[in-house]
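One protein chain is absent from this view; the other protein chains keep their places.
Coming up: chain A.
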Amino acid sequence: MLSSTLARRTCRSFCSARFHLRSSHNQTSSQQNAEGPKTTHFGFQTVPEESKESLVRNVFDSVASSYDLMNDAMSLGVHRLWKDEYVSLLNPGSKGPMKCIDVAGGTGDIALRLLDFARERYADRETTIDVVDINTEMLKAGYTRFKKTMYHNTPQIAFREGNAQALPEEQFPSNTYDLYTIAFGIRNCTSVPDVLKEAYRVLKPGGTFACLEFSKVNNPLFGAVYDQYSFSVIPLLGTILAGDRASYQYLVESIRKFPPQPEFAQMIVDAGFTTGGMFEGKGGAWRDQWNGIASIHMGVKL
């Protein structure tokens, strides 16, 4: 549902290159048959790995023009609450300026929230954010949005094109950032482990990885209602408001293919991060939003 948000961020970071065979993870369910090429999922479909990037790019090109409208319509505005909760949890600026990277953050909504939070709460005008996205159209949208703010043409914000799975070392040196954020973006990457590996590389020791992503609803009854809404209402809204049912159908399906909370938390640990306890809630590795419709995962590079 809130899919578009995520969706668009997601698409930016589609990754191409290396692929980790990790059949236990839904997200990276690619398989290599002895007889055929590597495959991965695209929604509920199985597609050749190398074609996923272009397929996802098509989806996001398709939804980009109606992105904001659809986000609000599908989530009834709830995605804004989740993003605010996400940013307040990160608490930027509380102990001085931070160097942040917001991956798959093209339109800059998370970056803007982070900068506003640091400025309004802590009078911090030194925190900087590099917004990275694979999709130049999204970056342009973000750049335009920031031109309307006080941060435009300041060292606090920079927009850079890059692949979340393979950030160029010369542009994004190792051990550089205090905070790595990726909101509704990692789901559409071909290889989540590669994204996590890059996140680990660019973070300084002591730096924090934070991911906001759709997840699995815990309550079966609520889950049934949510499924009905997702598979019936969202594609219908896509048809009515954006004239594109297929793209929104994909977004809903891709959410279902993303690994559940404990599995994704384990992937974060496998990438080398230290997380909270393997449970939901405060002090745990993840915090569910609205019974698990979305979830915030965090890890620290020690």
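The working rule: a residue touches a chain if its C-beta (ideal position, glycine included) is under 8 Å from a C-beta of that chain, and two chains touch if they have at least 3 such contacts; residues count from 1.
We take it that contacts and distances are computed from a predicted model.
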### Summary
Record lookup, UniProt, unshown chain, options "Translation initiation factor eIF2B subunit beta", "COQ9 C-terminal domain-containing protein", "Rad1-domain-containing protein" or "Vacuolar protein-sorting-associated protein 36" -> protein name "COQ9 C-terminal domain-containing protein"
### Message
Going by the contact rule already stated, which one of A:T208, A:S230, A:Q249 or A:Q289 would touch the omitted chain in the full complex?
### Response
A:T208
### Touch with the omitted chain, as defined above, among A:E49, A:D124, A:D178 or A:D288
A:D178
### Residue numbers in chain A that touch the chain omitted from display
89-92, 94-95, 98, 178-179, 205-208, 210, 266, 269, 272-279, 282-283, 298-300, 302
